[in-house]
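Only one protein chain is missing from this complex, and each of the others stays in its spot.
And now, chain A:
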Amino acid sequence: MELETAELESLRNPDVRNVLLDAIHQLNARGLVQSATWASELLNSLPTDDLSDSVPQIDPSILQHMQNPTYVLAKSFFDSRQYGRAASSLKPLQTPLARFLRMYATYLDGERRKEEERQEQEGWVLPVNSKLDGLRHELKRLANQSKMDAHLWYMYGVVLQRLQIKDEASHALQKSLSMFPYNWGAWLELSRLCETRDAAENLDIDNHWMKTLFTAHFLNETDAADHSHAIYERVLEVLPDSLYVKTQLALALYNMRKFDEAQQLYEEIFATDLKYMEGADIYSNILYVKEDRVQLSMLANRCMKTDKFRLQTCCVIGNYYSLRGQHDQALAYFRRALKLNRNYLSAWTLMGHEYMEMKNTAAAVEAYRRAVDINPKDFRAWYGLGQTYELLTMPLYTLYYYQKAAALRPNDARMWCAVGQTLQELKRWDEAIRCYERAVGCDDQEGLALGKLGYLYNRMAQEAQKDGRQHEKVGFYMDQAAKYYTANLAMRDEEKLGGEETAQALRFLAEHWVLKNDLVKAKEYGIRLLDFPGHDKDFVKTMLRQIHSMEGHE
């Protein structure tokens, strides 16, 4: 794929500083603090250029609002989280900026109310933000009257997205971003709405370096982390000091399962800025997978000291407890993370994993479902759902969820093995075989597929033998079985693995070569089979005797 990174060069342009600064003012005036923070960090990582002599100007409309007592009062209410009051005090102002702030405050007021209702209410049905409908109608009316600006389009997009009207939401966000591309929050919303790579690549937005960053972010969420990695490398050339880019790079490495490199990068990031917390949760995942208890506890300590009530901290500590086998403690921390942000994806997934450890399938399903709702591209949650339903012995569901996971990670052998296994349980040998073959093609590191393939081809051969019509296929199946058993055996020998599977392979191969009259090979496998204790030695001995007699005949 040709990476579109040419736009990145414009970041070297000294004008970017002023543009970005203006954008930050625009975002701050509208209460979009997250996006403003993001842009500010980026601004500060831009290469300093003493030559730029233009003095940044503050947009006159912003200044005008700063001098408006109503706006100032409302903004103060907003900043002190009194959203309802902020919204009602903004009613007399009809400027687009004031309108946006009022709607945003209304939306947040609804969210607050929703949270309160959720705390009060038991059961499965989730409360909804009751302000959404009203906001939607007002925005629709404004859109019909062509009174929208970039930020109002963003608001419209968010409202529609929350109402699950995805196409229109995506359209609104694209409108917003083609007018004002510096709203990172809008890009993130859009990324949640793009379900396929095609969708993300065919957005109706002109090329811009922000779009490049979006593409990298999006690819990082899909199975194309390597592309994402390549883009971030380029970005890093322009912005060598940006911690954000470094963190994303590390995330890409994590997604590519290059844990060592990722770890190294994370160490580097955290060494630069001790208070930096982004990505700590991913780093803790890596340490968890590597079972590096010492590093994990150090990381947990550092996070705890920086900010005890941060999402990342809760996640790190949750992982720490999970690694120590204290699942209820781990759950408590993941729950705390979710209290801080209901839409924090990894916490839902990790919570699902914990529930699975505790065999609480109902809760696990619920947690994974939430994760999938937040981001349907999260293969871990789909995989988790599959595992949960496997535990519940509901193979149809299991199959569906594993297939979803495999579709999201088509190059991951683990996914294909899982699908294959479920199909095997459903007695769909044919398809199971194809899935395992695919897993082998994807470099199956766990070596599950080869043995399964041998077993399945053997089984197919037996079936074909019973069914008279398919006689001619028996030979083919047997050969395939032999091929995979041999490969499996070779792999197991290389890794010095013994056990039942090796024995099974040896036994099949010995019998197979007897039938094929290759007595040397048959004998070799037969003798190896004798090393396995507990196996019915009589059977082996009979076979070896038979081989001897056949040799005698020759």
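Basically, contacts are C-beta pairs under 8 Å (C-beta built on N, C-alpha and C of every residue); 3 or more make two chains touch, one makes a residue touch a chain; residues count from 1.
Here, contacts and distances are computed from a predicted model.
UniProt lists the omitted chain of the complex under the protein name "Anaphase-promoting complex subunit 6" (options: "Signal peptidase complex catalytic subunit SEC11", "Origin recognition complex subunit 5", "Anaphase-promoting complex subunit 6" or "V-type proton ATPase subunit a").
Note on the undisplayed chain: of the listed residues A:Gln164, A:Asn202 or A:Ser549, the one touching it is A:Gln164. Of the options A:Arg310, A:Lys404 or A:Lys523, the residue whose C-beta touches the omitted chain is A:Lys404. Within the full complex, the residue among A:Arg12, A:Lys91, A:Arg141 or A:Lys290 touching the omitted chain is A:Arg141. Residues of chain A in contact with the chain left out of this view: 124-125, 128, 133-134, 136-138, 140-141, 144-145, 163-165, 168, 195-198, 222, 369, 373, 377, 396-397, 399-400, 403-404, 406-408, 410, 419-420, 423, 426, 428, 430-432, 434-435, 438.
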